[in-house]
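Just one protein chain is left out here, and the rest sit where they should.
Note that the chains take the letters A and B in the order they are written out, and that residue 1 is the start of every chain.
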Amino acid sequence: MSPILTPPEIDRRHRAHESDNGSGRRPPTDKLTGGNGEGGDNWNDRPQGRRGPRERLSQVRMGLFFGLFAVLMFFIAIVSAFFVTRASGHFDAYSHYVNEWLPTTIPSILWLNTAVLLLSSASAEMARRSMFREVDVMDEWIGLSRRTSQRAAAWLSVTLGLGGLFLVGQWIAWDQLAAQHVFFRSNPSSHFFFLITIAHAIHLFIGVSALIAALIGLRRSHKLASRQILVDATVWYWHAMGLLWIFLFVLLEYGQ
Amino acid sequence: MTAQHSRWTHHRTVGFGYVAISLAAACVGTVLSLLMRLHLTWPAWSLPLHGLILPEEYLALVTMHGTLMLFFVLTVAPQSGFGNLILPAQIGARRMAFPRLNAASMGLTGLALLVLLAAFFVPGGSPISGWTAYPPLSATALAGPGQGEGMDVWLAAIALFSLASTLGAINTLTTIVKLRGEGMSWQRLPLTVWGWFTAALLSVLVFSVLLAALAMLFCDRHLQSGFFLPTGDLVNGVLLQHHGDGSPLLWLHLFWFFGHPEVYIAILPGMGLTSMVLANFAHRRVFAYRLMIATTLLIGFLGILVWGHHMFVAGLNPFAGSAFALSSMAIALPSSAKVLSWLATIWRSRPRLTTPMLFALGFVSLFITGGLTGPILAQPILDEYLHNTFFVVAHFHLIMAMAGIFGLFCATYYWFPLLFGRLLSEPLGKLHFAGTLIGAYGTFLPMHLTGLAGEPRQYAQLTGGGSGPAGQLLQTTLPLQHGITYAAFFLACAQLPFLLNLVLTLRSHLLATPNPWSATTMEWASQDFDEASTEDKPTGLVTYRGPCHYSEDGVSFLPQWESGATSTLPPE
Partner (left out) sequence: MKGRLRTNLLRWVWLVSLLLLGIAAQSFGQGCSQCLDNTRATPPAVQAAYRKAIYLLGGTGAALFIAGTLFIRRER
């Protein structure tokens, strides 16, 4: 687990003994909590295990992972159709079985794109890790510096650049195929090549938008926790899209 | 996220929005079904301001009725509507996990409904290929008047709906997993929550498959691909121009992979609610509580693996058909376990026969009646004969549509005091129940008989089929057809007491007492726990035990939120 700052765990105090009645008998037990702009949100009132940013982070992550289930099923549906169509043919007028499937030559630029996407995943991970480096996070939480956010923003910008590069590379690949007169409508295999790559590009475009949102959030958001969550969720989504691309690329390269 | 949430993203607002959407869809869908019945019985009857109902218009009615009812009523109201209204309170939470996402998916659902209804007004009218939109007829505008722009509008509406449902389900899942209040362990979750959980998990897994299939169908329609179209396919005498050797069977696989779990999404919340309401009014614990949790999950799990039983006569490999028949019949096991638990829960108890209890009993009754025909249709051999007959219509209307609606009415009567602070009138409610039950059985039981006699479904006209044996066969079902139509109108009219009840109750000043049903689940915890508040502070409620702790002697009960003191049940 990556370190994320949560206030020290305090047992839930019973209401009857809660307040210091001024007799001096009870030492003040109130710790500094709920700082960091979480106005009026006293985590001590909450049951253990749900006291703030850590829980918000895991909530967002869980939502994201359920969303990724859905994305995976979307592509699995297309891939299972891919297997069926690849094998299918029809009988022509001479009772010959004809399979129209002509494997689409994968433009070699896709290898380069894959490398770029892998690199972008690495830089995204650097951004995510830097958001959770304990010493710097502490500094930023107290308000001494914004070093973590600045570093993460730098890495995210690199990711954004590489992601943009990937999308441009995909565009070039479609262009190259078009120059060879391979279009979406040409052949069953090209249907699937374009369907899969375009659907993935749309998902990656959502990732790019998330990166931009995260970059804006890093500048604008006043809460460190929100910044951390924004970066974390964006990067996990980005990783998932990278992993998905490798699966789809292997399928297109070797599975046709 | 922040301490203050906008009212617009509050789960109650969102929940009422969903309910309003499905109420609108239900009204339109009911009118369409009545028009279908009128046309089937009196083909010469002309609709005022419109004229005769043409065969393609009849098919459009079938399509829109199915789409509206299944997507916008049976999916939206139990899962998203009551899921938002009740779920957070029932798990001891103050809000849903992602309020803004929640509001956005409600907006998308509303937009989807508007887009779908727009299909009535585009050139050519609404689509005619049924809510299942089988290609090749759904893949080309040549297939009929509604298959051009109407079909495109349909595709757009369902795509929006898929997106919205997925987002809503993500929110529901995260809420249940992460936001349960203190002490609310998995074992203590009410069965309604388990129903919502399983249905949401199914939604996340299957709606995106539907979205993929819709995207491919869109390509077939507009980009000359042939995912679902065989080579050399003639539609209305025109050769379809496209590349590839696709197969409609592929669409059927993808569609029913979504379509079958979809019916469980519609019914699982109702099953959970029935368990809780039966136990509530019988003052008993739910029989075999852990088994009920397990069967809920098992029904969801098996529901993913049975889609092929919709395709027994579609050219599916018979061996694959047998495998799907096996998994389909396996679902009968957890379903029967549920029925047995319902019966055991109320067995020899002296239940308070309030309106919600009556509707829950009606749910059980319809679930048994509709369920018994399930294993029959799960046999490929029997399904061959019955598949295209009204027998199937009777089956799914009883087990899914009517049971689902009874679940919704049960939820409305049960939770009305929680939502509006007033109890719906009992006499009017009982009148409503009796009318609805008689109407439901009167409409759908005879369909088994006409189906067995061979009446085909999705045919615009049954009379005047000539003097051949088929025509004579259909002639013999005509008296029953009339009866079904009268019963359908009776069923529709039986909803008037409900509307009257709503209006009268909302105008009355008689407020309900807190926890009027002596319920044990968390949503009834305290009336001062202001649900409508948008402030995000902890509820301060602790769950001490599972639901439905009623004492053996039937005198006292222990709600989930009480630490030890039992409450006494009111005298009968």
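Definition applied: contacts are C-beta pairs under 8 Å (C-beta built on N, C-alpha and C of every residue); 3 or more make two chains touch, one makes a residue touch a chain.
Small disclaimer: the values here were computed from a predicted structure and weren't measured.
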{"item": "Contact with the hidden chain (one of A:Val79, A:Leu165 or A:Leu243)", "value": "A:Val79"}
{"item": "Contact partner of the left-out chain, one of B:Leu32, B:Ala139 or B:Leu316", "value": "B:Leu316"}
{"item": "Sole contact to the chain not displayed, among B:Ala24, B:Leu54, B:Val177 or B:Ile438", "value": "B:Val177"}
{"item": "Subunit A residues that touch the omitted chain in the full complex", "value": "49, 65-66, 69, 72-73, 76-77, 79-81, 83-84, 86-89, 91, 97"}
{"item": "Subunit B residues touching the omitted chain (full complex)", "value": "173, 177-178, 180, 185-186, 201-202, 204-206, 209, 249, 253-254, 257, 297, 300-301, 304-305, 307-308, 312-322, 325-326, 329-330, 333, 379-381, 384"}
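As a working rule, only the chains that are shown with their structure count from here on.
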{"item": "Residue ranges of subunit B in contact with subunit A within the complex", "value": "1, 3, 97-98, 101, 166-167, 169-171, 173-174, 177-179, 181-182, 204-209, 211-213, 215-216, 219, 223-227, 230-232, 242-247, 250, 253-254, 257, 536-538, 540"}
{"item": "Residue numbers on subunit A that touch subunit B, as the complex places them", "value": "38-41, 45-47, 50, 55-56, 58-59, 62-63, 66-67, 69-71, 73-78, 80-81, 84-85, 88-90, 99-100, 184-188, 191, 195, 199, 226"}
